[in-house]
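The other protein chains are all here in position, but one chain of the complex has been omitted.
Up next, chain A:
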Amino acid sequence: MGNKHTVFTHEQLEAYQDCTFFTRKEIMRLYYRYQDLAPQLVPLDYTSCPDVKVPYELIGTMPELKDNPFRQRIAQVFSEDGDGHMTLDNFLDMFSVMSEMAPRDLKAYYAFKIYDFNNDDYICAWDLEQTVTKLTRGELNAEEVSLVCEKVLDEADGDHDGRLSLEDFQNMILRAPDFLSTFHIRI
(Lines give C-alpha, C1' and ligand atoms only; values in the text may rest on other atoms or scores of the structure.)
Protein backbone atom coordinates (compact mmCIF):
# COMPACT_ATOMS: atom_id res chain seq x y z
CA MET A 1 0.00 0.00 0.00
CA GLY A 2 2.77 2.38 0.89
CA ASN A 3 4.29 2.02 -2.50
CA LYS A 4 1.10 3.09 -4.18
CA HIS A 5 0.98 6.44 -2.60
CA THR A 6 4.45 7.41 -3.62
CA VAL A 7 3.37 7.20 -7.23
CA PHE A 8 0.20 9.21 -6.93
CA THR A 9 -1.11 11.48 -4.29
CA HIS A 10 -4.33 10.56 -2.66
CA GLU A 11 -6.16 13.27 -4.58
CA GLN A 12 -4.75 12.14 -7.87
CA LEU A 13 -5.87 8.61 -7.31
CA GLU A 14 -9.28 9.80 -6.31
CA ALA A 15 -9.53 11.93 -9.40
CA TYR A 16 -8.56 8.99 -11.55
CA GLN A 17 -11.13 6.87 -9.84
CA ASP A 18 -13.81 9.42 -10.48
CA CYS A 19 -12.85 9.88 -14.09
CA THR A 20 -12.46 6.27 -15.11
CA PHE A 21 -14.31 3.04 -14.53
CA PHE A 22 -11.46 1.59 -12.55
CA THR A 23 -10.80 0.84 -8.95
CA ARG A 24 -7.68 2.03 -7.25
CA LYS A 25 -6.05 -1.30 -7.71
CA GLU A 26 -6.75 -1.42 -11.39
CA ILE A 27 -5.40 2.07 -11.83
CA MET A 28 -2.20 1.01 -10.17
CA ARG A 29 -2.04 -2.06 -12.32
CA LEU A 30 -2.51 0.00 -15.44
CA TYR A 31 0.11 2.43 -14.26
CA TYR A 32 2.60 -0.37 -13.88
CA ARG A 33 1.68 -1.67 -17.30
CA TYR A 34 2.28 1.78 -18.65
CA GLN A 35 5.51 2.09 -16.79
CA ASP A 36 6.68 -1.25 -18.09
CA LEU A 37 6.28 -0.07 -21.64
CA ALA A 38 8.99 2.50 -21.22
CA PRO A 39 10.79 2.14 -17.91
CA GLN A 40 13.34 4.81 -18.74
CA LEU A 41 10.74 7.27 -19.84
CA VAL A 42 8.01 6.99 -17.27
CA PRO A 43 8.94 8.23 -13.83
CA LEU A 44 8.04 6.32 -10.70
CA ASP A 45 6.67 9.44 -9.17
CA TYR A 46 3.62 11.00 -10.69
CA THR A 47 2.79 13.40 -7.91
CA SER A 48 4.12 16.36 -9.85
CA CYS A 49 2.20 15.43 -13.00
CA PRO A 50 5.17 15.06 -15.34
CA ASP A 51 4.50 15.55 -19.00
CA VAL A 52 5.54 12.19 -20.37
CA LYS A 53 4.40 10.52 -23.54
CA VAL A 54 5.03 6.96 -24.51
CA PRO A 55 5.46 6.70 -28.27
CA TYR A 56 3.05 4.69 -30.33
CA GLU A 57 5.76 2.23 -31.29
CA LEU A 58 5.83 1.08 -27.68
CA ILE A 59 2.09 1.30 -27.08
CA GLY A 60 1.50 -0.93 -30.08
CA THR A 61 3.64 -3.66 -28.58
CA MET A 62 1.26 -4.31 -25.71
CA PRO A 63 -0.04 -7.86 -25.98
CA GLU A 64 -3.57 -6.51 -25.74
CA LEU A 65 -3.09 -4.39 -28.83
CA LYS A 66 -0.30 -6.10 -30.69
CA ASP A 67 -2.52 -8.15 -32.95
CA ASN A 68 -5.50 -5.90 -33.05
CA PRO A 69 -6.05 -4.74 -36.60
CA PHE A 70 -7.22 -1.39 -35.30
CA ARG A 71 -4.41 -0.75 -32.84
CA GLN A 72 -3.14 2.29 -34.64
CA ARG A 73 -6.57 3.83 -34.89
CA ILE A 74 -7.24 3.17 -31.22
CA ALA A 75 -4.01 4.84 -30.22
CA GLN A 76 -4.67 7.76 -32.50
CA VAL A 77 -8.18 8.30 -31.26
CA PHE A 78 -7.17 8.31 -27.64
CA SER A 79 -3.96 10.25 -27.95
CA GLU A 80 -4.11 13.96 -27.50
CA ASP A 81 -2.66 15.02 -30.81
CA GLY A 82 -3.92 12.13 -32.86
CA ASP A 83 -0.41 10.81 -33.43
CA GLY A 84 -0.71 7.76 -31.23
CA HIS A 85 1.72 8.89 -28.56
CA MET A 86 0.04 8.56 -25.23
CA THR A 87 0.31 10.12 -21.84
CA LEU A 88 -0.73 8.17 -18.80
CA ASP A 89 -4.03 10.00 -18.85
CA ASN A 90 -4.69 8.96 -22.42
CA PHE A 91 -3.68 5.46 -21.57
CA LEU A 92 -6.11 5.25 -18.68
CA ASP A 93 -8.80 6.83 -20.82
CA MET A 94 -8.34 4.23 -23.47
CA PHE A 95 -8.68 1.30 -21.16
CA SER A 96 -11.50 2.93 -19.28
CA VAL A 97 -13.56 3.19 -22.43
CA MET A 98 -12.64 -0.33 -23.42
CA SER A 99 -13.45 -1.70 -19.98
CA GLU A 100 -16.45 -3.77 -19.12
CA MET A 101 -18.12 -1.05 -17.14
CA ALA A 102 -18.23 1.62 -19.80
CA PRO A 103 -21.74 2.32 -21.07
CA ARG A 104 -22.85 1.61 -24.57
CA ASP A 105 -23.03 5.23 -25.66
CA LEU A 106 -19.51 5.98 -24.66
CA LYS A 107 -18.24 2.88 -26.35
CA ALA A 108 -20.23 3.59 -29.47
CA TYR A 109 -18.88 7.13 -29.58
CA TYR A 110 -15.31 5.96 -29.50
CA ALA A 111 -15.92 3.01 -31.80
CA PHE A 112 -17.30 5.48 -34.27
CA LYS A 113 -14.17 7.57 -34.01
CA ILE A 114 -12.01 4.51 -34.46
CA TYR A 115 -13.80 3.50 -37.63
CA ASP A 116 -13.78 7.05 -38.91
CA PHE A 117 -10.36 6.88 -40.48
CA ASN A 118 -10.28 10.31 -42.04
CA ASN A 119 -11.61 12.06 -38.93
CA ASP A 120 -14.40 13.84 -40.75
CA ASP A 121 -17.05 12.72 -38.26
CA TYR A 122 -18.74 10.55 -40.83
CA ILE A 123 -18.02 7.01 -41.78
CA CYS A 124 -17.96 7.27 -45.52
CA ALA A 125 -17.38 4.61 -48.12
CA TRP A 126 -13.65 5.16 -47.95
CA ASP A 127 -13.59 4.59 -44.20
CA LEU A 128 -15.60 1.43 -44.68
CA GLU A 129 -13.17 0.17 -47.26
CA GLN A 130 -10.34 0.72 -44.83
CA THR A 131 -12.22 -1.13 -42.14
CA VAL A 132 -13.06 -4.08 -44.34
CA THR A 133 -9.50 -4.34 -45.59
CA LYS A 134 -8.19 -4.33 -42.07
CA LEU A 135 -10.72 -6.89 -40.94
CA THR A 136 -10.16 -9.34 -43.72
CA ARG A 137 -6.45 -8.84 -44.21
CA GLY A 138 -7.05 -8.06 -47.84
CA GLU A 139 -8.62 -11.40 -48.61
CA LEU A 140 -11.57 -9.95 -50.41
CA ASN A 141 -11.07 -8.47 -53.83
CA ALA A 142 -11.89 -4.89 -54.67
CA GLU A 143 -15.28 -5.70 -56.08
CA GLU A 144 -16.31 -7.61 -53.02
CA VAL A 145 -15.08 -4.87 -50.75
CA SER A 146 -17.06 -2.24 -52.55
CA LEU A 147 -20.11 -4.48 -52.50
CA VAL A 148 -19.73 -4.93 -48.77
CA CYS A 149 -19.43 -1.19 -48.26
CA GLU A 150 -22.48 -0.63 -50.35
CA LYS A 151 -24.43 -3.19 -48.33
CA VAL A 152 -23.32 -1.70 -45.06
CA LEU A 153 -24.35 1.76 -46.13
CA ASP A 154 -27.60 0.33 -47.36
CA GLU A 155 -28.28 -1.30 -44.04
CA ALA A 156 -27.18 1.32 -41.62
CA ASP A 157 -27.62 4.64 -43.33
CA GLY A 158 -30.85 5.84 -41.83
CA ASP A 159 -31.16 9.10 -43.72
CA HIS A 160 -29.68 7.90 -47.00
CA ASP A 161 -27.03 10.52 -47.28
CA GLY A 162 -24.49 8.00 -48.42
CA ARG A 163 -22.44 7.97 -45.26
CA LEU A 164 -22.89 6.96 -41.64
CA SER A 165 -23.27 9.65 -39.08
CA LEU A 166 -22.72 8.96 -35.42
CA GLU A 167 -26.45 8.52 -34.99
CA ASP A 168 -26.68 5.96 -37.76
CA PHE A 169 -23.83 4.14 -36.19
CA GLN A 170 -25.35 4.15 -32.75
CA ASN A 171 -28.65 3.02 -34.12
CA MET A 172 -26.96 0.10 -35.76
CA ILE A 173 -24.98 -0.72 -32.66
CA LEU A 174 -28.24 -0.90 -30.74
CA ARG A 175 -29.20 -3.78 -32.98
CA ALA A 176 -25.96 -5.59 -32.31
CA PRO A 177 -26.12 -6.68 -28.71
CA ASP A 178 -22.73 -8.29 -28.89
CA PHE A 179 -21.08 -4.97 -29.40
CA LEU A 180 -20.90 -4.26 -25.69
CA SER A 181 -19.02 -7.43 -24.95
CA THR A 182 -16.83 -7.36 -28.01
CA PHE A 183 -15.72 -3.75 -27.82
CA HIS A 184 -13.79 -4.60 -24.75
CA ILE A 185 -10.13 -5.09 -23.99
CA ARG A 186 -9.33 -7.03 -20.90
CA ILE A 187 -6.33 -5.91 -18.94
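By our rule, contacts are C-beta pairs under 8 Å (C-beta built on N, C-alpha and C of every residue); 3 or more make two chains touch, one makes a residue touch a chain; residues count from 1.
The definition used in the following text is that contacts and distances are computed from a predicted model.
The complex appears with one chain absent; UniProt names that chain "Transmembrane channel-like protein" among the candidates "Transmembrane channel-like protein", "Palmitoyltransferase", "Exocyst subunit Exo70 family protein" or "Spermatogenesis-defective protein 39 homolog".
The chain omitted from view is touched by exactly one of A:F8, A:Y34, A:F117 or A:F183, namely A:F183.
Mapped onto chain A, contacts with the missing chain fall at residues 15-21, 23-26, 63-70, 80, 89-90, 92-93, 96, 98, 103, 105-106, 108-111, 115, 120-122, 124, 128, 131-132, 135-137, 139-140, 144, 147-148, 151-152, 155-163, 165-167, 169-170, 172-186.
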